[in-house]
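To start, the structure itself, in structure tokens.
Removed: one protein chain of the complex. Kept in place: all other protein chains.
A and B label the chains in the order they appear, each numbered from 1.
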Amino acid sequence: MKKQIFKFSLASLGILLFMSFAVQQTGEWIAPEEADALVNPYKNNTEATKEGKKQFNQLCAICHGNKGKGDGIAGAALNPKPANFTTVKFQSQTDGAIFWKMTNGRSPMASYKEILTDDQRWQLVNYLRTLSKK
Amino acid sequence: MKHLIIFVSILSLSGLNNLIGQENMFSKTQFMIRGYGHAGFEYTSVNGKNQSSYVGSTFAPIFLFKHSDRLLFESELEFELENNQVNVGFEYADMSYILNNYMTIRMGKFLLPFGTFVERLHPAWINRLSNMPLGFGHDGIAPSSGIGVELRGGFAVGGSKLNYSVYTTNGPVLKDGSNEPEEAGMLLFENFEDNNNNKAIGGRIGYLPFSNSSVEIGFSVYSGKVGNTNDSLYGNTGANLMAGDFTFVKQVSPLYGIIDIKAQYNLSLVDKADYFELEPGETIPTQYTFENKSDAYFAQLSYRPTMAGSNIIKNFEIIGRYSVINTPEGSLWEQQASQISYGLNYWLSWRTVFKLSYQTTNSEGGHDSPGTTKTNAIFLHWALGF
Partner (left out) sequence: MKKQYKITTMLLVTFVAIAFIVSSCSSNKSALVSNKSGAQLWGENCIRCHSIPSPSAYNDVDWETIGLHMQIRANLTKDEITKVVEFMQTAN
């Protein structure tokens, strides 16, 4: 009886582990080169950063997390997983590239072309810059 | 086989419908098949006697017909394999019409909002464990569906939200023991053509105190007469069912994940009545009675480390559930049972889950297996919603 339970548990754990490696691979998302040429009109504007924070809490935090680590409550369901804004990889993109990504979206990341104005999206870019690891 | 043919023809019809739908992107009529299925392996040991089996496959299609932004028809069938037969359950079929922002009217056979488990949590891809808590389902004391009319809706009140549902149905039926003496005093919730002229009334109020919807407290009632019309013994027998439910779901940052608590308490009060039992070797039945009060509850806690660094650990979830049922002392179906379940789940996607669980049930009495029963079980299920 005990032996059987043990065997069964072992087999089930094995299956679970196997499944856990079947995590879907996701292609990298790179903004087109022309996006890098876009200029952020709010560069170093702290007022704009504050505005960006408001937008962030309302629209982004649910998936990207309150601190932008990509660990928001709704992020668990998504594939690809939401970006972690605190990483060097994310922060090494140009402002223009980040702006382009939030403008166009890539499922399941929404497109904010219609929802936010250009200004609001630049303000958000400013705020995302504050999330990098110091 | 007959069921299969019917089903296949429904499916092919729906396929046609979809093709037609795609030609006209602006069609107001929409049709979808949603639903869920599961299959698995179960190992049980009842008082030391072992049994194991692959179990499968439950297929529960939900048909949604959206005729306009206000009119919806929905129905769920449940195909199950049991005792080497295919069982088809007709879970619900009802139409709803959105009267205004705060009121929706619904008619037909619908899942009763009696607590939250049956209406919201029972589908295999939603239920964190492989089976229902004690008190639900077969021989349970909580109703699952009813035939009637319902008014429901929800609205924001300041920073919080209220939702409500009031309904009238044919109501439960009292088993008087004439067919199955050992079940005398139990309630049967399937009542397709009412056994009396009294219509049961019921409702639920849910209150979400916080604007982030993390907490919901609900209170439900369901009451009516349950005896047959003009029955001299049980014509006036009534039943009052009540339930309280609690939900808490929130991502708690210091704990790096989602804490999910669900609980429901069900109480069933049936008016006292006299029942009859034929003792072996006797010709005249003996009369007996009992306080017809049953209750059952469950509390479940689950945790999923969604804020963990690893994408694999994020998908695991642990669950614990405790549930209890007490049926009336002095009845032939008297039972006191408690159950503890532990589970480890792996979420392959938001609607696909592998559920591994270990469960122990201690039961005293019950009309199926009198005496003390100790059941240990291991379940490995794969469930998905579609």
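Miscellaneous remarks
In this section, a contact is a pair of C-beta atoms (placed from the backbone, for glycine too) under 8 Å apart; a residue touches a chain by one contact, two chains touch by 3 or more.
Model, not experiment: these values are computed from the prediction.
The residue touching the chain not shown here, chosen from B:A39, B:V149, B:L233 or B:V249, is B:V249.
Only one of B:I126, B:V252, B:L278 or B:I340 touches the chain withheld from this view, namely B:I126. One of B:S52, B:S214 or B:N311 touches the chain omitted from the figure, and that residue is B:S214. By the touch rule set out above, chain A reaches the unshown chain at residues 58-60, 62-63, 72-74, 76-79, 105, 107-112, 114-115. Although one chain is not shown, part of chain B still touches it, namely residues 21, 25, 30-32, 34, 64, 66, 69, 72, 74, 96, 98, 101-102, 104, 106, 116, 119-121, 123, 125-126, 152-165, 203, 205-207, 209, 211-214, 216, 219, 221, 223, 225, 236, 238, 240, 242, 247, 249, 258, 260, 269, 271, 347, 349-351, 385.
What we mean here is this: only the chains that are shown with their structure count from here on.
Centres computed as Cα averages put chain A at a distance of 37 Å from chain B. Across the interface of their complex, chain B is touched by residues 1, 4-5, 8-9, 12-13, 15-16, 19-23, 65-66, 69, 71-73, 75-77, 79, 81 of chain A.
By the touch rule above, chain B contacts chain A in their complex via residues 41, 43, 45, 48, 50, 52, 250-251, 253, 258, 304, 306-307, 311-312, 314-316, 344, 346-350, 354, 356, 376, 378, 380.
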